[in-house]
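Of the protein chains in this complex, all but one are displayed in their positions.
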Amino acid sequence: MHPEQQDWNALSDEDFRAIFRDWVDANCPAHLRFMRKQRPVFDEVAEWYHALARKGWLSPVWPQEWGGMGLNAAKHIVYVEEWARLGCPRIPDHGIGLTGPLLIEFGTPEQKDFFLPRILSGEHVWCQGYSEPNAGSDLASLRTSAVREGDEFVINGQKIWTTLAHCANWILLLARTDKDAPKPQNGITVLLVDLTSPGVVVRPIPNLREEADFCEVFLDDVRVPAKNVVGQVNGGWALAKAVLGHERIFLGAPSRPEYALTRLEMLAEDRGAFDDPAFRSRYAKLRLDLYDLGSAFERFAKVLREGGTLGADVSVLKLFCSELYQRITEETLAVAGEEARFYDDLPVGSGHVDAMNLFLDARAPAIFGGSNEIQRNILSKAVLGLPSR
Amino acid sequence: MHPEQQDWNALSDEDFRAIFRDWVDANCPAHLRFMRKQRPVFDEVAEWYHALARKGWLSPVWPQEWGGMGLNAAKHIVYVEEWARLGCPRIPDHGIGLTGPLLIEFGTPEQKDFFLPRILSGEHVWCQGYSEPNAGSDLASLRTSAVREGDEFVINGQKIWTTLAHCANWILLLARTDKDAPKPQNGITVLLVDLTSPGVVVRPIPNLREEADFCEVFLDDVRVPAKNVVGQVNGGWALAKAVLGHERIFLGAPSRPEYALTRLEMLAEDRGAFDDPAFRSRYAKLRLDLYDLGSAFERFAKVLREGGTLGADVSVLKLFCSELYQRITEETLAVAGEEARFYDDLPVGSGHVDAMNLFLDARAPAIFGGSNEIQRNILSKAVLGLPSR
Amino acid sequence: MPIILLDDPDSTLAMLRDSVATLGARADGAATFRRRRAAAVDLDPETWASMAAAGWAGLVLPEAAGGMGLGAAELVALAEALGRALLTEPFSTLAVFPSVLLGALDADIDALAEALIGGAVLPVLWQGLRGEVRPLALADGRLTGEAHLVPGAQSAQVFLVLAEEAGEPVLVSVEAASAGLRVHSRPGIDGATLGSVVLHDAVAGPVLARGAAVTDAFDQAIRMTRLALAAELAGIASRALEITVDYTSNRVQFAKTIASFQAVQHRLVDMWAEAEFACSSVANAATLADQPAAFAQAVLAAKARAGDAATAITRKAVHLHGAMGFTDQCDIGLYLKRAIALNATLGQPEELRLAFLDAERAA
Partner (left out) sequence: MPIILLDDPDSTLAMLRDSVATLGARADGAATFRRRRAAAVDLDPETWASMAAAGWAGLVLPEAAGGMGLGAAELVALAEALGRALLTEPFSTLAVFPSVLLGALDADIDALAEALIGGAVLPVLWQGLRGEVRPLALADGRLTGEAHLVPGAQSAQVFLVLAEEAGEPVLVSVEAASAGLRVHSRPGIDGATLGSVVLHDAVAGPVLARGAAVTDAFDQAIRMTRLALAAELAGIASRALEITVDYTSNRVQFAKTIASFQAVQHRLVDMWAEAEFACSSVANAATLADQPAAFAQAVLAAKARAGDAATAITRKAVHLHGAMGFTDQCDIGLYLKRAIALNATLGQPEELRLAFLDAERAA
């Protein structure tokens, strides 16, 4: 256990919230609060990353024996809520949120000993290599191959939408190890791949905001030691699906629409839009959508708090949240009026409102993490039990 | 040719419009204008029906040799537009709009001689027997059977959603004459059936407004002379689809939403809603939707006016029109506020606004005449050419 | 399927839900709706009596006054269950409203409370025809004026009346049988008539409260009644969704069930999401009942959300029932009509949202 740790779960939510908030507020640098950029790269937030690591608070859910805080779901929600409320920046979190939990659950002792400390130290920055050009929503059809040769796997293929790969040095890769598996998802393996290996080329893909949030990763005869397989060869599908767990609730956390609404409010205040009852009417609708997203989030958080597990129905939060985020940013452009012609941020009395930045960013959450159409397909079966014929 | 007839198509649209409007305005009784009831029964509008028949203006598109006006599509549009503008009531029109045109195109000389004059005189009031309990949108699966016995067909089965059957004395019936046809639509026949025949039972179905717009028709060993078959036995599918022609444009005619908008305006004026900019904003949207429905209607009318034929794309009018009608009536309930709790009409300075009547009526057009979902299916294939796999 | 999730440590909520289900099984809600509508009355006396017998008339009346003294959570559970069962007697306006109003007073309400608990109908006269607050005039112990949108006006024994005397609000009662009191009825969309009550020099009972105590009591009554309405609307929304899932899962067109079409599935998912949000919004309000400022806001949000959800879901439900949904014989239309009625009672969503915003921005 890290010297700063204690049994956080034994505290009341309120006490934990106060302790966490006070320290974060005192230690998260002001220039990193409420950043315009949704996904800063490692170097931009390294200072804050290391501060958290020193405190032992970098990884909220890892067990304390591995340097995490060991928070249960209820405390994890508090952690995420306060993080958002204080405007802390998103840190490159695939190591903490994805690779770490996967290794803790399925990794060998050697894998844990080697990789986990290097995540906490920031030496290893991870990215997630799942999607491919023809396997976006439909992961089972991925084609990147890993062929065993002695103690190594030789990897060939291409990944895409690999978030922040250009700033990462390791990738958690899904690759096909059995082309003849009766069901396509049965021939997939999870591998830990050093991005500095020969044969790896990473190419950033600028997004609508002309920022490189994600990348293509080309793998050409890349050799990976067999000891870097996580779990069973050909058993990767279950692993890839297992790690989400209760964290699916955070895909619907109100933080993005909440941030966008404060920006809309700032712009509306500055432009006098609140004097227009027609705007007030539309704003009130958005405000109450956000308020009720909070109530709905709490409805699922309550399940976790009482020790329950979440069903497929939790993705209703993601649907509502992503679409609300879009609607808020669309209204912001309407309030901007002729100034919606500008690409850069709009000056308001006290600073700037990144109206266009948010509008464009809001296109993403309805697509990534399983498009909203796919979510609706899943919900129609898993929750409503609708027939296929 | 009826003594009052002339070659209407030789007139300019403007001239025809003026002649038609002046006579209708002078002759359609005031108490029948802008009726609350969307579908009055024959007796309620008999006076107006006979006036039109005497004038020779009852059936706009029938050829003049059969007592119609012989209007082309452009003039027909003028006819329908002025009819709506002057608030004339809908008359029981299945004889004029459905049976008549079908017989004129496909009937035997005897059928024409017998039936057409009786439609014009009002002696025969027709209804349309297409839908069945398990064949609503999906007509090909209809099951009412007609079995040949000598010079007669014996009919058994049930029809539903038969508009105004309880006030009709003849029904244009689709029945299955071949159960073993390779494609189900190939075994269907059109028959002219006297509703006063033994074995016919008509039962009205009250609708959401507790009015009997439509009925169930039960047919139990009903005997119909074989000479009452229209076209070929087993050839009814093509006939049933043929009669619509350019008249599909009228499913999207702006008259219903236009009427509803005047009601919304009356209520809003009386209640001071126009002083509320938030209402003005919503009203302006509805107003311009109606305005643009007019432009879109004109886009298709122009095709007809220039002698063209309409494609599947014309049903965009029906989609937009039916959904606009709904949105207008929903806004009317919002303006009604607490008074939306009343079922009866709402008093305004100069009369009454039938807010709830219109709201409930507006549920229908999105369903009948091919539900809006079916329309979208058809459009996605016929207009956008979207793939099936 | 969506439900208002609330802590239920001693199973009171479950018991209330069971008891509604029992009544619902006996008194078919849809049939009662149609019967009452045909009779042009304001409530179904038998169902109302059963509800009173179950103790619901005094559910939120303080125990000191002989009521069950239950709170927001119990009220919400009961009202949601009534909504689901389509038990459409005017519980929120004729049980909750007078209970909270009377319970908030520092006055002798014993006789009125006893009547209320026993199933007597005690409508409150306070609204104008447009729903605005419209006190009657009290002078020399006599009432003059009119009130509208009055539930149970035909069946009333006693009316509770918001009046003004010398510029100050007062609350008095008046016997329904008083000379100088007349009732006119109009049909309501949910099958119960709504009354207009016109008083001319009608003899009032003693003044029950006066001044700020009256306005405070009205605020509380309106708030709790809105909460009950929100819960009832959430119940209607959830049940209408279930009925529609059932119907579309069994109705076959083009050799497939309607519910197997993706466009229908996505629409049903959206309806489900609306119902979920309605339920969680009402749950949120119920859990804030002991924090007055937050509760006031939460109730506004819940009533707006549940009203929008219930009207939108029932409209879509009617559509998904196809031609059948357009008939009076199909129950789904009754859910639509009931949703419209409750949504329009004590504030439509737009108005509630603006009240929320005004309060928040004033804070």
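Letters are used for the chains, namely A, B and C, taken in the order the chains are written, and counting of residues starts over at 1 for each.
What we mean here is this: a residue touches a chain if its C-beta (ideal position, glycine included) is under 8 Å from a C-beta of that chain, and two chains touch if they have at least 3 such contacts.
Because the structure is predicted, anything quoted here is derived from the model rather than measured.
K.L.:
Of the chains that are displayed, which are in contact with the missing one across the whole complex?
P.N.:
When the entire complex is considered, the left-out chain reaches A, B, C.
K.L.:
Considering the complete complex, identify which of B:196, B:350 or B:388 is in touch with the unshown chain.
P.N.:
Missing-chain contact among the listed residues: B:388.
K.L.:
Touch as defined at the start, partner being the missing chain; which of A:37, A:112, A:223 or A:363 qualifies?
P.N.:
For the chain that is not drawn, the touching residue is A:363.
K.L.:
Looking at the full complex, which residue from B:313, B:330 or B:344 touches the chain that isn't shown here?
P.N.:
Touches the omitted chain: B:313.
K.L.:
For the full complex, which residue in A:51, A:84, A:181 or A:205 touches the chain that was left out?
P.N.:
The single option touching the absent chain is A:205.
K.L.:
Given the contact definition stated above, which residue among A:138, A:151 or A:306 touches the chain not shown here?
P.N.:
Counting the whole complex, the residue in contact with the absent chain is A:138.
K.L.:
Decide which residue listed in A:117, A:199, A:311 or A:337 touches the omitted chain of the complex.
P.N.:
In the complete complex, the chain left out is touched by residue A:337.
K.L.:
Quickly run down the residues of chain C that touch the omitted chain.
P.N.:
Considering the whole complex, chain C reaches the absent chain at 261-263, 265-266.
K.L.:
Please identify, in ascending order, the residues of chain B that touch the omitted chain?
P.N.:
274, 280-281, 283-285, 287-288, 291-296, 298-299, 302, 313, 316, 319-320, 373, 376-377, 379-380, 383-389
K.L.:
Which chain A residues touch the hidden chain?
P.N.:
131, 134, 136-138, 141, 160-161, 205-208, 210, 271, 278, 326, 330, 333-334, 336-344, 356, 359, 363-364, 366-368, 371, 373, 376
Here is the rule we use: only the chains that are shown with their structure count from here on.
K.L.:
With chain centres set to the mean of the C-alpha atoms, which chain is at the far end from chain B?
P.N.:
When every chain centre is compared against chain B, the largest gap points to A.
K.L.:
Any idea which chain sits dead centre by C-alpha averages?
P.N.:
It is chain C that sits nearest the middle.
K.L.:
When the centre of a chain is set as the mean of its C-alpha atoms, what distance in Å lies between chain A and chain B?
P.N.:
55
K.L.:
In whole angstrom, what separates the CA-based centres of chain B and chain C?
P.N.:
Their C-alpha centroids are separated by 40 Å.
K.L.:
Calculate how many whole Å lie between the centre of chain A and the centre of chain C, each centre taken as the average of the chain's C-alpha atoms.
P.N.:
So the centroids are 43 Å from each other.
K.L.:
Please set out, as single numbers or ranges, the residues of chain C touching at least two other chains.
P.N.:
350
K.L.:
Which chain A residues touch at least two other chains?
P.N.:
In chain A, residues 280-281 touch at least two other chains, as defined above.
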